[in-house]
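And then subunit A:
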Amino acid sequence: MPHTLSRFDNELNELHQLINTMFKITRKNIKQSLASIFDVDVEMAKRVIERDDVVNTLELRIDELARTLIIQFQPAASDLRTVFSATKIVTDLERMSDLATKLAQNALEMDGFIPRKSTSVPIMREILLTQVKNTRKAFINNDVLLAKKVIEQDKLLDDSYENCQRVLLTRMAEDPASISHSIALTNIAKVIERIGDHAVNIAEMIIYASSSHEVRHLSIEELNDVLDDEDE
Partner candidate 1 sequence: MTTADIFLWFTAGLLILSIAAYVFARNKAIHIENTEGRLHSRPNFFGWYAVSKILTPAFIIGFIYSILHMSGLVSQPQALLAIVFITAIINFAISIKHIQRNFRARQAVEKTSKRLFFIAALISILTTIGIVFSVLFEAIRFFNIIPLWDFLTGTTWNPDTAFLIGAGRDEGGAVPEFGSLPIFAGTLMITVIAMLVAIPVGLFAAIYMSEYASSRVRNILKPTLEILAGIPTVVYGFFAAITISPLVVKAAEALGLHADFTNALAPGVIMGVMIIPFISSLSDDVIRAVPQPLRDGSLALGTTQSETIRHVVLPSAFPGIVAAFLLAVSRAIGETMIVVMAAGLRPNLTANPLEGVTTVTVKIVEALTGDQEFDSAFTLAAFALGLVLLIVTLVLNIGSTIIVRKFTQRYE
Partner candidate 2 sequence: MSLSPQLKRRYRADKRFKFYGLTAIVFALCFLIFFFVDIIGKAVPAFEQAYIQVPVSYNQSVIHNYNRAIPKEYRRLVSKSFLRTLGQKLEAHPELMNTTQEEWALANHRVDQFLKGHEGHGLKKKYRKTVEQMYQDGKIEFRFNTNFFTRGDSKMAENAGVLAAAMGSIMVLLITIAVSVPIGVMTAIYLEEFAPDNRFTQAIEVNINNLAAIPSILYGLLGLAIFINVMGVPRSSALAGGLTLALMTLPVIIISTRAALRSVPQSIRDAAFGLGASSLQVVIHHVLPLAFPGILTGSIIGLAQAMGETAPLLIVGMMAYIPDAPGSIFDAATVLPAQVYTWSSESIRAFEERTAAGILVLLTVLLSLNALAVYLRKKFEVRW
Partner candidate 3 sequence: MSKPKISVSDLKLWYGDHETLHGIDVDFEAKKVTALIGPSGCGKSTLLRCLNRMNDRIVGCRIEGSVLLDGKDINAPDVDVVQLRTHVGMVFQKPNPFPKSIYENIIYAPQIHGMVDKQGMDELVETALRKASIWDEVKDKLHEPGTALSGGQQQRLCIARTIAVKPDVILMDEPCSALDPIATAKIEELIDELKQDFTIIMVTHNMQQAARVSDNTAFFYMGNLIEFGETSTLFSQPQQQQTEDYITGRFG
């Protein structure tokens, strides 16, 4: 049911649209920064770095809008959760975009070196991209289950990261000449893992906004319990 005050609806919509836009750009940044590493595309990396400004501007705009919404409409209940989670999501998105910039900078420093499959980094890339895609989808559709899936998927990403670290440590011990590359790869893996963490944060906020359950800092089992209760 729409709000009696139609301007309230309009501004909530605008907020949603802006976050969506920010999501879109951030996802593009992540995708392209990873691509620039794997495809050794310096130009693409530069474009990603440039585009970070757009995300920063969007963050400020969304914050401003959220502030206005709070001042003007004193949102309550679902509206309050929407606005509150929006500010949190925006922070995470901005951090994700920052991290993507970091990846792009790494790409510039990789000197054409391509991470091999054995390092698990390509797998991490795939997992992350799915995760980011799902997060955005969950946001657009207020899809709690999809958001939950994002949180569950993070376990995979964490495992791959652990695996990757182990592989790279072994390699550094075996082949000291590869140390600089390995360190770069470790950094990349770490960044990917952190972007994944931010996606999880966002997913938690999406669950909070649409189901009102606070699911941060819960184990997967606890999360399941909470959301199952919801179903009953």
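Quick note on selection: all candidates are chains of the complex that A comes from, given by their letters.
Keep in mind that, in the parts below, a residue touches a chain if its C-beta (ideal position, glycine included) is under 8 Å from a C-beta of that chain, and two chains touch if they have at least 3 such contacts; residues count from 1.
Small disclaimer: the values here were computed from a predicted structure and weren't measured.
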{"item": "Result, touching chain for subunit A in the complex among 1, 2 or 3", "value": "3"}
{"item": "Candidate 3 contact footprint on subunit A (complex, rising order)", "value": "3-7, 67-68, 71-74"}
